[in-house]
Structures are given as structure tokens and as C-alpha cells.
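Every protein chain except one is present and positioned as in the full complex.
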Amino acid sequence: MDMIAGEMTKEDVTAMILLAKKRAGLSWEGIAASIGMSPVWTHSAAMGMNAMPADKAESLVAALALPQEAVAVLQESPTKVWQQTVPTDPCIYRFYEIVGVYGPTLKALIHEEFGDGIMSAIDFDMSVTRVPDPKGDRVKVEMSGKYLAYNAW
Amino acid sequence: MDMIAGEMTKEDVTAMILLAKKRAGLSWEGIAASIGMSPVWTHSAAMGMNAMPADKAESLVAALALPQEAVAVLQESPTKVWQQTVPTDPCIYRFYEIVGVYGPTLKALIHEEFGDGIMSAIDFDMSVTRVPDPKGDRVKVEMSGKYLAYNAW
Amino acid sequence: MDMIAGEMTKEDVTAMILLAKKRAGLSWEGIAASIGMSPVWTHSAAMGMNAMPADKAESLVAALALPQEAVAVLQESPTKVWQQTVPTDPCIYRFYEIVGVYGPTLKALIHEEFGDGIMSAIDFDMSVTRVPDPKGDRVKVEMSGKYLAYNAW
Amino acid sequence: MDMIAGEMTKEDVTAMILLAKKRAGLSWEGIAASIGMSPVWTHSAAMGMNAMPADKAESLVAALALPQEAVAVLQESPTKVWQQTVPTDPCIYRFYEIVGVYGPTLKALIHEEFGDGIMSAIDFDMSVTRVPDPKGDRVKVEMSGKYLAYNAW
Amino acid sequence: MDMIAGEMTKEDVTAMILLAKKRAGLSWEGIAASIGMSPVWTHSAAMGMNAMPADKAESLVAALALPQEAVAVLQESPTKVWQQTVPTDPCIYRFYEIVGVYGPTLKALIHEEFGDGIMSAIDFDMSVTRVPDPKGDRVKVEMSGKYLAYNAW
Amino acid sequence: MDMIAGEMTKEDVTAMILLAKKRAGLSWEGIAASIGMSPVWTHSAAMGMNAMPADKAESLVAALALPQEAVAVLQESPTKVWQQTVPTDPCIYRFYEIVGVYGPTLKALIHEEFGDGIMSAIDFDMSVTRVPDPKGDRVKVEMSGKYLAYNAW
Amino acid sequence: MDMIAGEMTKEDVTAMILLAKKRAGLSWEGIAASIGMSPVWTHSAAMGMNAMPADKAESLVAALALPQEAVAVLQESPTKVWQQTVPTDPCIYRFYEIVGVYGPTLKALIHEEFGDGIMSAIDFDMSVTRVPDPKGDRVKVEMSGKYLAYNAW
Amino acid sequence: MDMIAGEMTKEDVTAMILLAKKRAGLSWEGIAASIGMSPVWTHSAAMGMNAMPADKAESLVAALALPQEAVAVLQESPTKVWQQTVPTDPCIYRFYEIVGVYGPTLKALIHEEFGDGIMSAIDFDMSVTRVPDPKGDRVKVEMSGKYLAYNAW
Amino acid sequence: MDMIAGEMTKEDVTAMILLAKKRAGLSWEGIAASIGMSPVWTHSAAMGMNAMPADKAESLVAALALPQEAVAVLQESPTKVWQQTVPTDPCIYRFYEIVGVYGPTLKALIHEEFGDGIMSAIDFDMSVTRVPDPKGDRVKVEMSGKYLAYNAW
Partner (left out) sequence: MDMIAGEMTKEDVTAMILLAKKRAGLSWEGIAASIGMSPVWTHSAAMGMNAMPADKAESLVAALALPQEAVAVLQESPTKVWQQTVPTDPCIYRFYEIVGVYGPTLKALIHEEFGDGIMSAIDFDMSVTRVPDPKGDRVKVEMSGKYLAYNAW
């Protein structure tokens, strides 16, 4: 099916971003700053797990000198797939463990404070920062999602 | 085996706490304040997912008028078990989804900022707060865990 | 732990509702009408899969002559659990099959019409109706959920 | 096995349709209109999850200027396979969640209205539409399937 | 919750049928004949996997001298649940194996003979008979289900 | 490892059969008739799920003008593998559902009629036929397998 | 449902056999000898995984002084269920491991010696014996099953 | 990474053995005899599931005229992997079924005869032979493994 | 089945040991010392995951003043079952993670040092000790298992 060879995919764009980042010695924080977005969102969109608004896609393509075709690809809605039901990488597993251990606690406190509803994972943002600590620096992860109340009809 | 009937378990203590809380019309925030701890940790320990230091166990037993035997039970190290590999409750699932979608991003940014290591889920704390927002209030979840570097030997 | 015996659970209330419904020869449609809500939501709340606002809980308890303690139980936020990852009952499986076959189609059309986002399953309502048809009557299921756009930050 | 190289598959046709759609800047709604079918069915058939009647296959091939060989391929009965028992993409997962939460409710109301039977997922149609709403537009999904009564013999 | 004790369930009725059958030395074939239905359907309904029409429920209750309350229970729509995704009992596993080995063949021949559709498992009947054979008697299983064509809309 | 390139596999032969069938406009029923076997067995062997006796392999190769090397390949004992523990294609799933719903019934009736044993899935044959019916034609599937009694030793 | 209380099940009979064996200080080899059967089959039937012929059931009931009702229960066809897809007990796991490692080898050698078919697990017997060895005694397991050839039809 | 192209793997050697066996019309029994080992072990090592001692690797390479590089590959310790937790091929499944049905029996008889321990699957050997029988020849599988007693310390 | 009520099980003995330990304020190290065995083995046997030699069972029963019937129960060979394929408790999960990350490394180094074989988990012992460290004390786990070479036959 040669007629479709050459179509650029999100995987291709991710690979190009990683290569450009490596060759230019950039950081995610630097790339994010250059397009005026947060590092979490920028990395996620670069990995193909979020879609970019047109202006941000153009900024990123310009900043990393990617092919122009990538602008459209970065704007496509991704199909968010993860292969491992339980992640094995220790750095990711620890977050899975937190959900397992503290999931019912998060639920109880959200219900207590807000009522019967949930924290949105769509209207959502997150940051990761370093907090210096004499006993060893700490990773701080802040999540913020809109409260959504269950409908009764 | 009647000789072991009557032994109090963590499940029993959890049930007694829930009942006392309901009858007294308390909130988790209120219970936590009364023992000088955070709501997240207090709820988690009350659910039997964390062990209480002796003084906090005593405070809780006093505050809720639980039987004295509960002091020792609250101090036992729990076996942390969750039945659902993928949680079905929407309020908990959304956090699982966040780990699935943003897990690789959390990993990449931790490595960029700290080096090859992880955020501890043991030397760890978390809070849930309400952030007023004209477009709809938001749930803010803050996690903080000690950075642990991989050993090379 | 006799002190907690007698606490009414959502399972108890569900059993009492089913019994009262059977003895009085009621239908879900009738029960729903008597509390001024839809049959889908009423059944779901009666099964313990949705929480009731206080006034609806009181109406239901009155309509079915349930014990007064049930009013509070019906208002509790449920933990929504389903045991079967793939449902086996044919009537439910067909809906699972529809999600498997048409899930990518629903996704594509939502993205085309609305942009990068999802249909909420929280700010959500649904109805089931009978549509007469000379070739055999049809089941019509209508779902409506608020469109939620992904955040970029 | 060179003698079988060049045989066109449903995957090939899907790729060709996606490419033609992108290059011509078409929408699914537009493509569906051009062949006189609904967007849901058209997308599903284009993805290789439904077979096309001969006339519709010819219309689609003409509309998108696909190779003539695609006409036969579009008419083949597909083997409907989905890889994820539990879908991870949030837009699709929400529908899975609806089946989990409301499956027993759909079953109860179908039995109440029709008797012991199911809604067919074969003699079935579905639509997705946008419903304007001042509090945020809504996604409306309508499903209609023939009621099938269980046989007793 | 004593007020609901004593409600008869499908499991109770199944146990009563098995006991009555054993005490009276009946066969499934005999029970089926006494209510004018097939052995497959009769056994399945007795196991709580199919609902009985009112007249058949009354006949069965009369034939086996079950309590009158069982008449209503036998008419309830069952929730069809099986615990083992892959059955372990050899007599049942062999049928699972046949579906695994010959499933694509059944599909291909149904499509060849009927078009794009399926054999209904709802408008369905089945029989099991013994076929004498000098090399060893054979089990004959005959299934008949209505052909359902996929809809295009 | 060029020395093993060119070895023909069962997958290759299946692909060649499908291609020859398509180009010649044959049906499975026609192919089966041309080699004097049943459509079910012929399709299954063509898919590589059964081994062919030498004479039938030669007939098939002659009938479809396959390369001579295919004669030996068709006689090899296949390793019968299916990827999906629970099949997703609706046409195959319905048979899985029948095993789930009626498996215990098949077991009970086989034991009643034959004793403690099973129906063989090895010394086994099956047919699929169309049964005209004014309410819609029906698919008839007939299975016959040798009864095997459990050994006691 | 008191009318069914007291019905003896296979689980009850297994428990009675284990108790009688323990109190009388018997071995499986001894019990098997007393009823003239092999230890493997006798243990399996005692565990409820095989049905006993009437005379053997009577012998066992007499030998162990079980209640007479057990005679009928021992003759019932069991539903063979195992809970663990992969057994965890090391003594059983090793046999699972042997099937995993040597399964394709058993298959290849059976096909080479007998043709396209299998070893029956129904017309089957097995023994376990001790083989003295100066380097450490060995466990010898001998299985014998009738060869069953695949049918072609 | 062209520098590593051409490295021979166990899969390559297996393919070469199968090809040489086919072209020379050999049997596993014949190959085993030519290197002075048993058919079970020889097949298993040829499949890459066991490592060969140097002299046997050389014998096999000589007997089948394989490239000299294969001698080293045959001596490598394999990583024993099987893809299917529950094997689907009927010839292999029957052995899985035997472990499921008779696993607890094997365990009980090993404990009765030897004490608390297991049969080794490492210091282990096995054979497959044909036993003529007027009612149909039988497959005999003999396993022998060293008894290993659990340590107490 | 009252005749079997009162039979003591391993679960009963475990519960009695835990109760006696708690009431007497003992440690596992202390209990182990009192019977002259290691803490790891003693705990494991107390949990019902290992069988005790007669003299050790008697010592333990004497040391904890358990009923005499427990002596026999402690000597029974346990069926070692764990419910969670992937353990969720963080203290146990970390060991699972170590097997996942370092399993291939353990395998490679055992093969390099010993040849093609394994470390026995049966002829095995283990200890857990505290190692003081100015940067934080460390947990030291030492395992020792007999090397078992694969057999070639």
C-alpha cells in the first residue's frame, strides 16, 4: 500500500521530538517554557497523550525545527492507551500504589467536602516540583481537577 | 475455636469508628483536628490502611469513646490489600486514569529534576483541599514524597 | 462486635425496596413517578449505585413505607463496584459489545463535533423507552452527558 | 509467498479512507451524507467493523477515489476484534463505565417493559448529536435495537 | 434485617427442585415431559438460567409439589452469571474447546450461507440425544437459532 | 538465516487457499464437495486447525492449483491456538455464551443419558445448515461426538 | 429453606472421609487396597473429583463406617473445578511447569508415534510410586491414556 | 545495528533442525538415537527448552549437518517461556487438565509416601511410549523426578 | 455435618498462636529461640506455610500452652496458597519488584557460576537481620538454596 507510506503519525512526531531534544540538549522544562506551557502538559502532548492547540503546535514545531507536517499531527486527538494494567516501572508503580492505598480516602474526603461527585481527570492540570528538605529533597506533585457532581434526573 | 472469639480486628475498629462518627455527626476533618493529624492520614488509619503511633491511637479512642482494646489494634501494622486491580468506582478510577495517562510524564520530569530515582510512597504525605473557582470549584490534591535515588554498587 | 449489629447498609435498603416493590406489585416506572424522578435514576439509586438527595430519599421511604433510618442510607455516596470485568448476562453483555464495536466510532464523532474531549458519565442522564415497530418493537436507549474539553495548561 | 502480496485487506482500505479524508479535508458527517448513510455506521464500516452493501461500497469508493479493488473488500464480513477488555482511552472508558454502573438498570427496565429478553446489538442503530445547553453543550447518544424475547421450547 | 428473611430466591427453588427430583427418583427427561417442554430448557430453567412462562411454572410446582411461592420465582428473569471464564469441568470444557477451534469456521459458513449476521443465542433452542453406534454411542447436540442480519443505517 | 527462507507454513497455505477461492469465486461448500468432505471440516483444515489425510490434501491442492509443496503442509498436525479467551466477534461470542449459559445443562443431560463421562471433541463432527422458517430462517448446528466414559482403576 | 438442610454433599463426604482416615490412622494406600482400587483413583474420588461405581461406594462406606447416605453421594458425577489457573503449591506447580516446558514435546512425540490425535484424560489411569535411588529416592508418575485420533468428515 | 546481524539464536537453530529433519525424513526417535539420548530430552533441547552438553551438541550438529556455530548455541541455558497460561491445543490441554484434576492427589500421595516435599522438575526425566491395547492403543507417559524434602531451619 | 465440627485446622492453630503471642507479649524471635529454630521458619510454620517436625510441634505447643491436638495439625503438610498474583502490600510488593527487575540477573549469574540449573526453593533457608547504618539502618535478607542442575537423559 505505497500510497499511504510517508504519512506521519504521532509516534513519528514523538520520536522526532525526543531526537531534537537530545541533540539540542534541551530539558522538558526548557521546551515547555519556550512554548509558554507547563512541563507536565508539554511532555504529555509530546508523548502523544494530549492534543495541542494550533498555536502551541506551531510553536513547538518552530522551537524544535520539526517538519511542518508535524503541526497537524500534534493537533490530532490521541487515543490514550497504556499497555500495563499494573505498571511495573517502580517510579510509576508508586503512584499506582498510592491510588490503591489512598483511593478510598480521596473518595471519602472529596465526598465530605464537595458532596457526591468526583474530581475531573479531563478539566485537570498537574505539576511536579522539587522541594528542598534537609532530610532529603522531596518530590511535590500537585493535581487540580474540576469537581463534577453526579446528576440526578 | 471459641477461645479466639472476641479478638478485635482492624475491620472491627473501622466499623466502630464509622459508627461513632455517624452517631456523633463528625467529619473526617473534625476527627483529624481532634487528634492533631491530617484528614488524609486520619481517614487512612481509620480504614486500617495505616498504623497509628501510640499517642494518636489513644487520642482517637478517647475522642470517639471506643473500647480501650482498640488502642493496640490501631497500632498494628496493616496488610494493605486492595481487591480491584483496576478500581471501578468513578471517583477512584479517575486517579487510576491519571496514573495511566501521566505516569510516563511524572517519571520523565522526576528523572529530569532529580536524576535516576523515584518519589517514595512510604515517606509520603498528601492533602485534599477545595479551591473556589468561578467556573466551578476544584479539587486540589497535593502529594509529597521523599526522592529516593537508585543505588549503584 | 455486637455494638455495630443492626446498622443499616445500602444492601439492606436495596433488599427492602425490592421486597416492598414485589409485595405492592409496583413497577420501577411507578415508583419513579411517585418520587418525581426518572425510572433509570430511580432504579440505579434503589440498587445503591447512586445517592439520593434528601427530599427524594424521604419520598421513597414514604412511598414504600421503609424504616426511617433508610432516609440517611439512601443519601450516602455509594462505592460503585461491579464484579465482572466482562458482564456475562446477555442483556448487559450486548451493551458491552456495543462499546467494544462502536467505541472508536463514538470517540471519532465526538472529536469531530466537539473537539478533543469526552462525554461526561457524571453529569449524565439516560432513558429507556419502547418504540413500537411492525417488524418487532425496539428498545430505545438515550444517553446525554455534558461535553468536557481536555484542559491544556 | 509473493503470490499473495498485493491482496488488499480491510486494514489497507481503512488507511486509504483516512488518508483520502485528511487530504480532502472531509468530515465523517460529510462522507456519510455523500453515500446516504449515517455517520456512526459509515465510520464503523470505514474502520472495518461493519460490512458495506455493494451499492454503498461503490459510492464510497467513488466519493473518495479509492482503487476499485476496495469495493469488494468493503463488502467482506469483518471479524470484530477489540484488544482491550477494559478500554483505557477516557472517551471510550466512560461508555464502559456507564455499562458497569447502569447495566443492571438497563436490564431491569427492559425486562419490566418488554419481558424476558434483550436489546439486539445486531439489528441495531445509533446516532451521536450535539445538544446546545447554556451550562455547556451535551453529547446525545441514541441507541435503538430490536427487542428479542428468549425462546422457551 | 429480619423483615426480608424468608424471601425465596432462584437458588432456593433450584435446591428444592434438585431435592424433589432426587427423592422421587425422577429424570430431567421425565420432569420435562411432565410439563410438556424439552429437557434442555427445563433443566436450564430449573437451574435458574431461564425464566418460565406462568403455566409452565405452575406445572412444575405441581409436578414436584414445591411451595406455591416458587411459581412467581420461576417466572423471574434471571441474571445469567457464570464464574469461570474458561470452564474447568472436562464435560463443559470440550464445548468451550469446540468454540475455540471451530468458531471461525462457524462464522465463515454462516456468512457464506446467510450473509453478514449471526445465529441468535436468544431466539434459540437446543437438544441432546443419544445416537447408537457400534464403535461406541455418540452424543448428538443440535442447536437452532434465528439468523440475525446486521443492520446498515 | 536464509537457508530456511521459503519454507512453506500452514499460514502460507491458508493465505493461498483464500486467494485461490476468491479469484475463482468458489464457496466453502463447493470446495468441500470437490474433495468429498464436509464444509465444516474443509474450512477448518484450510484454516490450519485440522490436518488433512494425504488423499484429501492432494485433492485440495489439485482443485485449487496450489503448489505441490502444500500437500505435505496440509498433512502436518496443527498446534491449535486461539488468542482470545473470550471471543469478541459477535458471531463467535454467541456460541461462547451458549456454553456459558447451557454448559451445566449439557453436562447434566449427558450424565443422565450416558453416565459419568463426556462428549469427545476429537472423535467429533459438526455441520451448519439453513432451515427455512416463515418467521426468519434459522441456523442449525449439529454436533456429534463419541461418548467417553471416565475410567475407574 | 430448612427443608433442604441436611442434604449431604460431596464436600461433606470428603470431610467425613478425611476425619475417619485420621481417626483410624489409615493411609490412602490402605484405603485403596480395602476397596480394591488404586490409590490415585481412590484419593481422587474421595476428594470428590471422580464418581464411584456403586459397589466401590458401598465398600468405602463400609470400610470407613460412613453414613449410608454417602453411598449415593459418592456415585454422583462431580463438577470438576479448580480455583487456581496457575497452582501455587510447589508440589502441584512443578507438574504445571512440566506441562509448560514439555507440552510441545509430548505433542510432537504423540503425533510422531500415533498420528494426529491426543492422549485421553478421560479413559485414563495414573500411578505414583517410590523408586529407591542411592542419590536420593525418586517419585515415579505413570500416566496411561487411550490414544484418540482426530476425526475427518 | 548491523554489527550484531548474523548472530545465531536458539530460534534459528530450532528452525534449522526442523528443516534438516524434514528434508532428511528423520524422526525424533531416530535423531535421539543418533546422539544417544532419549526422544523427550532431544526434542526439548532441539526446541530450545533445554541446554545440551557439549558432546551432545556436537553430535547433533554433525548428525544434521548444521553450521558449526550451532554447537555453542545449543549449549546456552535457555530462558523457558510459554505464552499461554492455559494451553489451548487439545493435545497439551489434556495434560493441563490432568494437573488440575489430579494435582491435589499427586500431592497427597507424595506426602504420604515420602513426607513433606515435592517431586523435582529439574532433576527429572520423562518418556512417552505406545502400549498396544485391543480396545485401542494407549499413550504411556512416565515421569521420574528426585524427591526433595522441605528444609526446616 | 456436626460429626466433623470441632476438627482443628491449620487456620485455627495460626489464630491460637497469634493470640497466645499477643497475650504473652512475645516476639517471633523469642518464640523461635524457645523452640530452637530460626525466626523465618518459625513464623512461616506458625502461619501454616510449612510443616513442623514432631519435636518442634511439641515444643511450640508447650511454649505457647496450645491444646495438645495442635501438635498433629502443625505436622501436616500445608497446601501453600497465595491469593494475590501480584502482592499489593508495599512491604511484600518490593520483593516482587526485585524478582521482576533482577530475575534475569539472578538467572544469568547462577548459570555463569554453576551451569544450567536453579536455586532450590525447597532445600532452602532464609534470614532477616538489621544492619545498623549511619545513613539509616538496613534490612538484610539472606537466602540460601541448594543448586539443582538440570538433568539430561
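Should a chain be cited, it is by its letter among A, B, C, D, E, F, G, H and I, assigned in written order, with residues numbered from 1 in that chain.
Methods note: a residue touches a chain if its C-beta (ideal position, glycine included) is under 8 Å from a C-beta of that chain, and two chains touch if they have at least 3 such contacts.
Please read these numbers as outputs of a predicted model, since none were measured by experiment.
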- Query: Looking at the whole complex, which visible chains does the left-out chain touch?
  - Reply: A, B, G, H, I
- Positions on chain A contacted by the hidden chain, ascending: 8, 12, 15-16, 19, 84, 86, 88-90
- Query: In the whole complex, what residues of chain H lie against the chain that is missing from view?
  - Reply: 1, 3-4, 7, 79-82, 85, 121-122
- Item | Where the unshown chain meets chain B, residue by residue | 37-38, 40-41, 45, 50-53, 56, 77, 79, 104, 107, 111, 115-118, 120, 122-125, 148-153
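By our rule, only the chains that are shown with their structure count from here on.
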- Message: Using Cα averages as centroids, what's the distance between chain B and chain E in whole Å?
- Response: 48
- Centre-of-Cα separation between chain C and chain B, whole angstrom: 29
- On chain H, where are the residues touching two or more other chains? 40, 86, 88-90, 97, 100-101, 104, 107, 111, 117-118, 120, 124
